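Starting off with a structure, shown below.
The complex appears here without one of its protein chains, the remainder shown in place.
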Amino acid sequence: MSNSFGTLFRITTFGESHGAGIGVIIDGCPAGLAVDAAHIQAALDRRRPGQSALTTPRQEADRVQIQSGLFEGETTGTPISLFIPNADQRSGDYEHVQHAYRPSHADYTYQIKYGRRDYRGGGRSSARETAARVAAGAVAAQLLAQLGLTVQAYVSAVGEIELPLGYQELDLSLIETNLVRCPHPETAALMQRRIEAARDAHDTVGGVITGVARGVPVGLGEPVFDKLPAVLGHALLSINAVKGFEIGSGFAGTRLAGSQHNDPFYIDEAGRVRTRTNHSGGVQGGISNGEDVVFRAAFKPVATLLQPQETINDQGEAISLAGRGRHDPCVLPRAVPIVEAMTQLVLADLVLRARANRA
Amino acid sequence: MSNSFGTLFRITTFGESHGAGIGVIIDGCPAGLAVDAAHIQAALDRRRPGQSALTTPRQEADRVQIQSGLFEGETTGTPISLFIPNADQRSGDYEHVQHAYRPSHADYTYQIKYGRRDYRGGGRSSARETAARVAAGAVAAQLLAQLGLTVQAYVSAVGEIELPLGYQELDLSLIETNLVRCPHPETAALMQRRIEAARDAHDTVGGVITGVARGVPVGLGEPVFDKLPAVLGHALLSINAVKGFEIGSGFAGTRLAGSQHNDPFYIDEAGRVRTRTNHSGGVQGGISNGEDVVFRAAFKPVATLLQPQETINDQGEAISLAGRGRHDPCVLPRAVPIVEAMTQLVLADLVLRARANRA
Amino acid sequence: MSNSFGTLFRITTFGESHGAGIGVIIDGCPAGLAVDAAHIQAALDRRRPGQSALTTPRQEADRVQIQSGLFEGETTGTPISLFIPNADQRSGDYEHVQHAYRPSHADYTYQIKYGRRDYRGGGRSSARETAARVAAGAVAAQLLAQLGLTVQAYVSAVGEIELPLGYQELDLSLIETNLVRCPHPETAALMQRRIEAARDAHDTVGGVITGVARGVPVGLGEPVFDKLPAVLGHALLSINAVKGFEIGSGFAGTRLAGSQHNDPFYIDEAGRVRTRTNHSGGVQGGISNGEDVVFRAAFKPVATLLQPQETINDQGEAISLAGRGRHDPCVLPRAVPIVEAMTQLVLADLVLRARANRA
Partner (left out) sequence: MSNSFGTLFRITTFGESHGAGIGVIIDGCPAGLAVDAAHIQAALDRRRPGQSALTTPRQEADRVQIQSGLFEGETTGTPISLFIPNADQRSGDYEHVQHAYRPSHADYTYQIKYGRRDYRGGGRSSARETAARVAAGAVAAQLLAQLGLTVQAYVSAVGEIELPLGYQELDLSLIETNLVRCPHPETAALMQRRIEAARDAHDTVGGVITGVARGVPVGLGEPVFDKLPAVLGHALLSINAVKGFEIGSGFAGTRLAGSQHNDPFYIDEAGRVRTRTNHSGGVQGGISNGEDVVFRAAFKPVATLLQPQETINDQGEAISLAGRGRHDPCVLPRAVPIVEAMTQLVLADLVLRARANRA
């Protein structure tokens, strides 16, 4: 197990889907940040189940409790403990999977790795675990806000429905105006229908989330192993269902010539060093160059289907299994705040690490 | 700076392009592995410059010296130091970039982050640094070989030339039969011409490398933050020029329905738990499931062009700059052993970490 | 801040004296250990305040809640969260120290380091923080018990009252027979009177705790920096009020000749490799040699006095201050389980780390 992430701004998460709750300890948050429960709660509300017709009907209020680390509304430099009690648990929904290895779930691998598993709701492998990440990310965001650094993410593809515009052509203030969290209303409508179609077919659908960090100072990223793309990729690939990560031009950029791909430097009107294009995605040599950090994460379709599937049980017997319980036909809309949170955590950590760069 | 990678099988690398040499310390390699210089040398020879008409003419013999950690041909459990002296240095080739910020290089970001930089050959940001990774990977490979675990990588795309077959349809023993390291001779020939065309145009070209790990035991990967895809992605995204990583179905998988994407379990003739498809890429819940681990890494085109480019210098003045020195028109062929090495290092570390899973 | 300890068996603690509570996350505990709340509670009861006439009258039931990581009474390999709510808080007791820098407390250093502090009960610098360590140690003890490894500690000095016998001459089953936790009843009686005298004088007294680990397998300790004495010393010196640590012959051994100090090897009747003496304290070359691991930790006298002391406030003004609140005249008796816990945590971690020693 490895339930900690970060070097200086470091989180440790815990909790299962059907235990007492989900939580996170933030160790290394600098002293003097104003943080309150409402701020964290707002982030959690964007991730919580039951928030819309597109998500699982499981109703979790996801009320965060701040257990330590604040005094008179500010961080004290001591560890911050955030706890989110579980509320709407129905363990009975999972008895039918107690002995089953659900296709493309963690049942089999956890069983073999640990010799046992908490099968209720997926236990620790449940995406419910990401609530802790979102709560911690909200604290990291406060540190970044001091630097004028903001992170936004949005759904850029659902199944074969792709957003036809790049982030610079979009109005990101529209992200929250629809259930899908896509800043392009026409595409959002198509995506919503696509998700509903999957749901109605008792099937599921995947997609892509694009993230953008603006106001990133030059100098974040620690070569040669903790380059910004490496730690950001690590962070995002640790999210349930993420199967791919790319930054800047990514896979598409492999088809450009070097003369097309290079980002020429120039001095802008304000006298700042800038690049004319941003195929680099805001990172050169693994270090932020002051341009927007832009990246994409691929989410596979949800593995739990409300239709029968062939698989085996832990006795090696062939069985047929259909999901019960309450599940999302598409995790993308709820994954947007998770992507933002992991990005915020990465950047907060790199900001602190960069303080040690010069004598 | 962060020049260490791994938790238990842990490497620390050092060295610049134009200093005394490049090296790596492996700390945590278990005792009792047979390792010799010839084995490591063979891996380095696949990465070294000057090996073929497709690569930089810089001639580096890259002769590895084992400085510690072995006794009578076996590891002793103490740190293994591998050193590769630099030989064919021509610092004079770089005087013209002393004050320039080359497009899409690390010049600018290193300068701002550290307040100075070793401009000769890119200093620490040179891909020459990866020689140390390859040397260390060869030691990790010995540990994996004991388990019957093997790692292979190959070039699956050069620019728009894509290998039309999946790895299971290919004969991976053909990888080393051509300069490109593509196991499909017809495609390799096209790729070679594509690289030559870029070289002749004083331009460069990117591409994709596919990696496959076979014989991976069930249970590798440490949720929730050090899932196998997360640490593998971290490893690969820390390689110079890598802009994307995907495992299993990756980005393409986002367009499948869940009912298409799920990998049904079954029991094979040998009584082993298997999956009928492998969209998961050998990993479920972040933990290896015993299927082949399959992934892809996107390499952007080389930034150094032997043609003039517009950029600025460190005084903010617009300049025109053309690469001199000795450079690869395409890094893909030489990057194959680097991808293998990083994968070997990740898996060796996860193998050791998994020993702590059960009481 | 650094609130995590351990490499593979790793704890992260949080909480302040006068916040919601104190807690710990154990990450990396192997799956399959039987753990229950009663077991942990028994350890906490030995540390809790108000347990006897010799300790602070603050009444904290210190009831542990297990929030995650167990399933059907056994560890699952996922993080174990233990939470101990605070109950008997009287923040009003601390208003007089809000602006004072108490002598030999952490008030001044926290204020300067973090720019603020939670002054209620010492906030995070309170020894109440050690409750989390004791809870975690109880889980580590379960892992060690599987190996037949046991840890015991006892008070061997209170002020100038020193236990005249070595641990091998003592019956350690007597440790819990008196309030002082000294296994020599006559000396325990003297120590108790010494503590009472300090209390009656509104003063405090320090002392020494001796720890013994039996059944330690050969091979624990990771040279060259994580030698057993180094990590054990780290662990003990991180406990509030500890100012010294020695292992085996320690400071006294510096006065022996090498010919007296060396521990000759022999083969005992059972055919085991043993040493005739144990000046090494069970460790040679930083690695356990199978003999008992024996060490001592020095605790300074408690800094809070119920008598006036000269000091300054945060305005730099000279003030006179007397402790109020509820305080121990001597922490030694309650520190015994803390010493045991830190030792258990160190050994559990080294046990897991040693699994990676051989290929």
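Going in written order, the chains are labelled A, B and C, and every chain counts its residues from 1.
One rule holds for everything that comes next: a residue touches a chain if its C-beta (ideal position, glycine included) is under 8 Å from a C-beta of that chain, and two chains touch if they have at least 3 such contacts.
Predicted model, so just to flag it, every value in this text is computed and none were measured.
Contact with the chain that does not appear here is found for just one residue of C:54, C:144 or C:208, C:208. Among C:148, C:166 or C:223, only C:223 touches the chain left out of the display.
Considering the whole complex, the residue from B:41, B:78 or B:277 that touches the absent chain is B:78.
By the touch criterion stated above, the residues of chain A touching the omitted chain are 7-9, 28, 30-33, 75, 77, 143, 146, 352-353, 355-359. Mapped onto chain B, the footprint of the missing chain covers residues 1-4, 10, 12-16, 19-21, 23, 25, 27-29, 31-32, 65-69, 71-72, 74, 76-81, 83, 110, 113-118, 123-124. Counting the whole complex, the residues of chain C in touch with the unshown chain are 1-5, 7, 13, 101, 103-110, 112-115, 124-125, 129, 157, 159-160, 198, 201, 203-208, 218-219, 221-227, 229-235, 237-238, 242-251, 253-259, 261-267, 271, 273, 275, 279-281, 283-289, 296, 298-305, 307, 309-312, 316, 318, 353-354, 357-358.
Note that in this section only the chains that are shown with their structure count from here on.
Superposing the C-alpha atoms of chain A onto those of chain B requires a rotation of 180 degrees, given to the nearest 5. At the interface between chain B and chain C, two copies of one sequence, more than half of the residue numbers in use are shared by both copies. Once the centre of each chain is set as its mean CA position, chain A and chain C turn out to be 39 Å apart.
Centre to centre, using the average C-alpha position, chain B and chain C are separated by 46 Å.
For chain B, residues touching at least two other chains, in rising order: 7, 353, 357-358.
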